[in-house]
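Here the complex is missing a single protein chain, while all its other protein chains stay put.
Chain lettering (A, B and C) follows the sequence in which the chains are written, and residue indices restart at 1 in each chain.
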């Protein structure tokens, strides 16, 4: 059993680590936004997409509201009106602006928001460096705030892509990379096997994880096989050309109604013009990259594609078992946010492709694991209350911070959403 | 291996059985509708609720369209315009009237529809009694049609209840039973245990079952315990009186938005008037029966109630394991449609309550089992295409035909639906 | 100045007249509904169209609520719940069912409603025949109730036509007349002149009229000329074939948006099938009658047609001046409801066509006349509160009771409505 002094020592070490992480992640958020022009920060073209300045402020509000206001002595809120503006969905923290109205705020200005970020950073450092009593509970909230900000880093890239990619002028966010785009070629289909049996699922270590990854528990899986890579744009284009969007037999009923209502005939950001397929990436509008993993597809499209191929998607349990079988740790060279591609890339040398690039739709609904417990208070609103009508995605994407992902990490979206970097892996039963 | 003659013998036996079943179920549908007045047959107060005459015609159309037209020589459709009017959702069978417009058809008249039913009955009997070659495949379609009609028998009672129960005059469908309603009393909470382990789920016999009940497969379950009865109106009223509808911490986010948007503060059909709670049953508006199982709650409400109780719902796998543990066959005296209560009833003598009365919301999403295969053609549109955004309910209700239900039977509704006879059973983990 | 006795004498005479009128009109309503089947009475396919049984009950409620309940001693309401069900829009008479929900009431039954009508009739006669003091004010309310019921007679025919005419089976309401439909021929365009000057508009006599026809007042009109007949189906077809629905230059902006949103390319009830235009009339689906006056067009369509012809519609003032110039009294043989055609008919022998057949859209907005005064109480809600966003129509139609119309009669509809029997007359300025 630890003594009080030992615990204090541990906390001091932790404080030092957490300050480093906090500063790094806060800076990373600003760096992501660096290429934006002032005009880009404010608009909200669809309800799902928040204005970049909202993300910058909301992640800051999280630290102010859950750490500084309750715990830092004599802390004065930067602007008391910001709680109304930058609370996202925490019912327990009071009234907030309607989500659909986030794009109607020209003020506070971008400059105000960056000042807000600095003010909160300085106060948080001041607080952590003070001799005041920093409890483990407070450190855990800050750790959650850092992870929360990493999630918003991915959301920032998704939302920036939507804001610029649906503008009729198709402005580029970044300068072009040199790409040596190759012509279509026959894709290689290599399936790997997994044996029937009992497997363990979920997080059980001591590092940070979300509540929805627990408790660790056993599942029974039938044998199956899975493709060792992601589906490419070329393969998805074959589905389009085979009139897959016109044959209801491949579609879930609600998916069929969704494509008809919204006149959907290709992934988001694809445009057919001058007899050629193009796609918008954060580097501008380009001819379609045939060997890139397909992305910006909804669950409905992923599922329909799989049915057209006479295959299926993996469950989230199968995916986690596969990941743990293939890797001891998450591979260093996977295409995460830090790589700076901000787009999925073709796999190299026929290597196995699993983490990074695109989130893989699984056929599992977002539901609690056995023994799931909701945290107390506002932080308990983080995950559990969304466990309905959403599907699980696994593996992280080119917009996910590298140290944010885990084997047990569960992402989730409604089946019609596709502005996230989502993609497809096929699987089938082994007889 | 069977000879051709043996197969023919089997089919003949089957034909005779199927004729009996067909006639019985077709008559049962008419019997259910017998108390309706002509005016009640035509309206559609919400999109979910179809006019009773539509059910009568649609179930008939099923036999005409999938059996008589393709297989009976020289068959003449009763009215070629009916395909457009009475197809429900079979995309492969062509254009159909919008679901929302079913209540805008004053014609065909009720008399026309009953004539349509007789015409198809006679033609089907004629077909089955002919010396023509009746294949096993055709018999399977008729068997499916019979099961389909049984499902619509339950829908008829749900829809009739909605049509009359939302009329400001609250007309009774049936005469009152003598009820000796008892005052509230402390409910007994008896929980039964189930051990951790591997269990088998799904249908594997030779009788009729739906495709969504297959394949039989193994699941791993943690130990748990479950209430041996359904939650009562009295217990649910305590939730209301404890202001459960006003505390978001019990609610899924989409559930919270749903109750706020629709101003929901009690189960469907409950009315507070003259300082007393009443509820509409098919026998009219009555003072609330405290010991009845609560019904007409959405998944959101069932889940919120369970959270308020610090418990949870069963998964569909746990439910099936419980059912198989408790019973060898479905108990004879369970409160199904044939009992004629058309409402859940208080359990008697503290007996275990599982089948009948109300469909029990489970915490499982409606998803395919491992190895699930969609049937070919229009009949493949029966189940698989609905496997998104719906939750599983188990056990049958007071409106379910007795021989329609199975241990492995999976019913499913969207989480906001509550015009079905749905109810609540609590469970929790065993540590 | 009249003595008290004289007034009483007058009232007695009036009572006798009003009893006759009351009985005649009440019977006429029932007669109109006679061909309906029970199923036809209950549905409401669009919000504008009320179920026929609602009209039967609402007109009855008017007498019960405004005469019997306030004035008849010891009167007992037929059913106290009916006030909620059959109030149309009188805010001062309390809560009422939402207009959109009128079609969700299977009860009260048709039989109940006819009993309600008889009950109120008997009570009203009993009241009028009693020796009680019947004031002039009460007689005026009954007179208004009779006129109100006549308006609903027209609405009944409009709504019945919509209910049957949008049913995919196109059932006939009445047996066919022998029609000798003639082929298209060149229409004769005869324009009549009207001189510039000051004219008097509005009602000033002692008979019944609505408040919106007063006060009589002067207007100054420029000289103009007008077609001596209505536009025919043949002429309107030329507009369609000239692609008038595809050229925005003929359309008001809101009209253009309306036809695009609703995919409107012809008048209501027109169908192109088997290479021929058909139209639904209350006698079933028929080949288009070329020489019938066109009907079931919106204001947008009437206005666009006129612009395409390089003409314009009349103002309501011009129309009234024309009517008074052409006729001393409303012509006996005009095609009103009592003729029983229930459809506009071709003009005979090139006679001038003005009253009856179809309501003529004018280019005047529905606004108060100088000196307009709103009546006190609930009856003040009859006309004035609708004086916004509607356009005036003049002249009565084939569904208007003959003794209901006046030279000064102002009908009004929103510019997108077209389930009324509305038509087109052209005019132009005289230079």
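Quick note on the criterion: a contact is a pair of C-beta atoms (placed from the backbone, for glycine too) under 8 Å apart; a residue touches a chain by one contact, two chains touch by 3 or more.
What you are looking at is a predicted structure, and each value in this text was computed from that prediction instead of being measured.
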Contact list for the unshown chain, restricted to visible chains: A, C
Residue, one of C:191, C:248 or C:277, that touches the chain absent here: C:248
Residue of C:75, C:170, C:208 or C:256 in touch with the missing chain, whole complex considered: C:256
Selected from A:107, A:186 or A:275 as touching the chain missing from the view: A:107
Contact with the hidden chain (one of A:84, A:272 or A:350): A:84
Contact footprint on chain A, counting only the chain that is left out: 37-45, 81, 84-85, 97, 101, 103-110, 163-164, 166-169, 171
Residues in chain C touching the chain absent from view: 89, 91-92, 198, 217-220, 222, 248-249, 251-256, 299-300, 363-365, 367-368, 370-371, 380, 385-389, 415, 429
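Assume only the chains that are shown with their structure count from here on.
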Graph class of chain-chain contacts, one of line, ring, star, complete, other: line
Chain nearest the overall C-alpha centroid of the shown protein atoms: B
Inter-centroid spacing, chain B versus chain A (mean Cα positions, whole Å): 38
Inter-chain centre distance, chain B versus chain C - centres from mean C-alpha coordinates, in Å: 47
For chain B, residues that touch 2 or more chains besides their own: none
